[in-house]
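Input: one structure, supplied below.
For this depiction, one protein chain was excluded, whereas all remaining protein chains were kept in their positions.
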């Protein structure tokens, strides 16, 4: 595949689930991903990609998981395992610190914050596709959590919906290297037009 | 068409946009629809349908329009006229009385409140279809505002998505009788399996 | 609303249902719409818009209704009235002349033909949105049949999905002037950014 280009008017950075519960010390899921996340410097890399995208004038969008609220699932007849886990653990509980953006990842004015997603894909049953179209976006640079669930799901949906995707492979994390490999080496290569490091992406975004 | 049946486990009442701005004295749009709404007793009929649905144990769902927030549209490249109007008039402004449920129409525990819709259809770019499927719903009874915009759009989408629709024709309103006729006599008959009065619906919902 | 512009790389002409059953002498529905269609010169206008779009290099897309095949609906639990009519009348029957493109409206190489739609919207349950995105399209010029069903449905969906729409009001037809008015004066103005005649559109498409 040839090196993608990132035209300012059609490219957006998509940040997936930068919640405290995922990427902050003390978050409910942090201990399960910190091994991978610290080894690949996931959080500083995410921060660097975000700052670079803002600096070069790319539109930034956030795809945030549904924050748990009491009563969410009690009346559902059909509950997927990933939803049952969110129900059990009250992940990203509404009104708690775990359900807030990690400091440094708060949306700024003019940035897109899509409606919360109920399962894993940032696109499914939300306004993310609409918001991207309203801004003329066709290319997405993807960072965030967790590689094999929300990130892979969102990359897959992006490809299905017609977007050209670049995955930043050291700005994501997962429970183990094997999960990372399943997402980044086995699955996402079929759907992302490029998979690169933060270093490579930052270089590619610099004006020439 | 034959008379639909309303099995409790697959039927829901869908209430569209019961905001103060639409159906309360002093709301931003009320003066434009009050002529029709008072003539057909729209608000008391909506109330009666809602109470009956709850009494007989139907699932209730609410499809609510996007509440205006500053910055919503400024960065959009493409804005539909109905969105430009919402932008100009700040309809259902977030944090104001106009953007609240009219008293008596507040959702109760266990009822579905879909994500807010950006245009007219309660289904487009929201989780309404998902929520209905999670509850096993296939049939919708539709009431609410405004007949030729959000109501007709939602009925059309419901049919496109495979739902069987009953429209309650005196539990909606519009700017004039001509608009009502366009929606209720010209368009909705192609998509709703039944169109009936509140009186007829309440009778049909009674246990036999 | 200001006059839209039609940039070649982001604008497409969308032709809805140019089947013989709709717009050819002898078609199953032609007798019901010929009064309006002959008065506003619908078919020659459609032809002129199509030729002009091709001449100025706009992408052309076709949204075609499901062609009736035996067995389509027999197993469905839920059938909308518009589908029951298609079932009864075998409209656009597969393998018959009525289900063919009217002569002069056949797609040419490089033009988009979306999957057939089951209800009224060319977007619902088809690949039309995907195909348009794959070609970078954000603006649609809409012509075709029938004004208050497939055309209005497709215009509404286009707006919901984020497209900017121009409706060509004398390149469509319907059962009566009242139906035309319901679609073109009451409903479509909320969703289309411009509504114009063939003459006006052709002038707007000329290079300046």
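In this document, chain identifiers A, B and C correspond to the written order of the chains, with residue numbering beginning at 1 in each.
Following the convention adopted for this analysis, contacts are C-beta pairs under 8 Å (C-beta built on N, C-alpha and C of every residue); 3 or more make two chains touch, one makes a residue touch a chain.
The model shown is predicted, which means the values in this text are computed figures rather than measured ones.
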Visible chains that the absent chain touches, using the contact criterion stated earlier: A, B, C
Which of A:82, A:113 or A:204 contacts the chain that the document leaves out: A:82
Residue among C:96, C:115, C:176 or C:197 that touches the chain left out of view: C:115
Residues of subunit A in contact with the chain not shown: 1, 77-78, 80-82, 84-85, 118-121, 124-125, 138-139, 148-149, 152-153, 156-157, 159-165, 178-179, 181-182, 186-187, 189-193
Contact set of subunit B toward the excluded chain (per top definition): 129-130, 133-134, 136, 138, 160-163
Hidden partner interface residues of subunit C, rising order: 59, 71, 74-79, 109-110, 115-116, 118, 124-127, 129-130, 133-136
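One rule holds for everything that comes next: only the chains that are shown with their structure count from here on.
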Category of the chain touch graph - line, ring, star, complete, other: complete
C-alpha-based rotation, subunit B on subunit C, 0 to 180 degrees, nearest 5: 180
For subunit A paired with subunit B, centre-to-centre distance based on mean C-alpha positions, whole Å: 33
Centre-of-Cα separation between subunit C and subunit B, whole angstrom: 27
Centre-of-Cα separation between subunit C and subunit A, whole angstrom: 38
Multi-chain contact sites of subunit A, meaning residues that touch two or more partners: 129-130, 133-134, 136
